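Left out: one protein chain. Kept in place: all the others.
By written order: A and B. Residues from 1 in each chain.
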Amino acid sequence: MIQRLLYCLVLLLAFLAPPAAAEVPKPAVAIANPGQCVAPADVMRRSHMDMLKHQRDRTLRQGERGAKYSLNACIECHASKDSGSVLGGKENFCEGCHSYVAIKLDCFECHQPKAMKTAGARP
Amino acid sequence: MATHIAYRELGNRSAFWTLFLLAGVFVAAGLVAHVVMEHHGHVITGMDNRIVWGLPHVFAVFLIVAASGALNVASTASVFGKTIYKPLAPLSGLVSLCLLAGGLAVLVLDLGRSDRMIVAATQYNFKSIFAWNIFLYTGFYAVVGVYLWMMLEKRFNKYSSAVGTAAFIWRLVLTTGTGSIFGFLIAREAYQSAIMAPMFIAYSLAYGTAIYLIVLMIACRIEARPLGDEVLRRLKNLTATFVAASLYFCAAHHLTNLYFTRNHAVEAFILVDGGSITQSFWLGQVLIGGVLPLAFLLAPGVTRCRILAACMAIVFGGLCQMYVTIIGGQAWPMDLFPGYSATSSFADGVIQQYSPGLWEILLAFSGLAIAALLMVVALRVLRILPERLDDAPQEVPLGDAPQEVPLGDASRDPAQHPR
Partner (left out) sequence: MSKRGSDTGMSVGAGPDSGRRAFLGTGVGIAAATGVLAIAPGIGLIEIAQARPAGELASSKVRWGLLIDSRRCKSECQACAKACAKENAVEPGSGRPSQNSQWLRKIDLKDKVTGREVSLPMMCQHCAKPPCVDVCPTGASMQRADGIVLVDRHICIGCRYCIMACPYQARSFVHEPLHAQNPEVPRGQGCVEGCTLCVHRVDKGQQPACVQACQDSGGGAMLFGDLNDPTSDIALRIASVASSQVRADLRLNPAVRYQGI
């Protein structure tokens, strides 16, 4: 019984997966301040979460300010030209890629996804 | 000798499916409630910044406390060598594990960030009694799990008393830990007392044994397995003793508090003019959960019906007790400035009202349902309930020294349990 179910499942996946993946377009993001990032793109793609995680502990728990890596600094450059946010849709930097790779994004449960000016930050 | 006891899975199909579906509906409702609460946040509940622990905690703590008490029958068999309880021991371990699972599930589902269980499981602050409890609970699972295994696997029966002793000690520590969650709160007038821990142990014995008896009686009834009067008589006397002990601790707690002038106000709130808290205390905890079961269990001419009713009353009383302890303790304002009366926009100096919303009620009840569901399924697939519990050991003298009693042995009929 279980075997048969598994077999069906595998068949179903084999049938569905490739065309579905082909249909999802690569995210096309347009960011507000393009330029030099803190590390090369391939490093950033692979390791940005580690950098952020390492830095979050140093900033919050040890009080380090003005460090090289900072989520707010990410947002300042990478927020969308139109909405000023890294969230919102496929063309927004964080959400676009995270929904493409289907990985849950937890930062913005608490962090403000908009750049300082758009969010109306105090100096 | 334990090898003589024949255990069998539940055979009554229709009863199994009825119970399964009934419990399943409540479990499903609880899960839906959790999803809704997680989506909207606790804003849709009756909880707020003063009553931060609501009805789900009432049920969860009750179940956790009862879980350790439900192990009592097994401990009596293994640790104190009461042979008559031997056939009852595996069920005791099972009820205990299921109750704990139900309680913990509710606790976890009520977290603000229950999606972060992995954090709770990997990062510990060892000064926190809460973190210790996480270890106590998982350890309890391991110890009682092994204990069950030793009891059910004939080859290992000889170890069951050693493991049983370990389980016994573990669960005393566990209940101490649960009681201390409240006892360690320095700032809350209603708690901060070392008596919380022993008091919780007394409560746990009463609640756990009561739930155990309910499960045992219902299971034997629907399976039409014989359940002897002698077994029941002893169990109900045990229960009555625990209820009496709970009442004693409760009285001692409140009397000590009344001795200190600074505690008069909070005691007056709980005992006299606390509205639903006062009612829960006198009507629920003391009358229905204490006096009534004592009368039912001890008055002459006790019937099975009365025992069942008494146990249900104890469960109800237990929930009321948790309500008084948890909700009452939070509703009472903390005295930041002794000698002053305080007012603010944050409910300083105000006795906070709590009325649970639909979602948290569903979530709370799902704890009981999860425990029930697990029990029903486990009893159906595992050989835990003895085939018969009639009074074969009638010849055991009432002073009962540990004695070899081939319980159930006489009826061993190969046709009844095909392998």
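What we mean here is this: contacts are C-beta pairs under 8 Å (C-beta built on N, C-alpha and C of every residue); 3 or more make two chains touch, one makes a residue touch a chain.
Just so you know, these numbers come straight off a predicted model, no measurement behind them.
Among the chains you can see, which ones touch the chain that has been omitted?
Touched by the chain not displayed, across the whole complex: A, B.
Which residue among B:43, B:224 or B:299 touches the omitted chain?
B:43
Which of B:188, B:233, B:254 or B:383 sits in contact with the chain that's absent?
Checking the options B:188, B:233, B:254 or B:383, the one contacting the hidden chain is B:188.
Tell me, which residues in subunit B touch the chain that this view leaves out?
38, 40-44, 47-50, 52-53, 111-114, 116-117, 119-120, 123-131, 134, 181, 184-188, 330, 334, 336-337, 339-348, 352
For subunit A, enumerate the residues touching the unshown chain of the complex.
Counting over the whole complex, subunit A touches the hidden chain at residues 56-58, 60-67, 72, 75, 109-112, 114-116, 119, 121-123.
Criterion: only the chains that are shown with their structure count from here on.
For subunit A versus subunit B, what separation do you get between their C-alpha means, in angstrom?
Each chain reduced to its C-alpha mean, subunit A and subunit B end up 45 Å apart.
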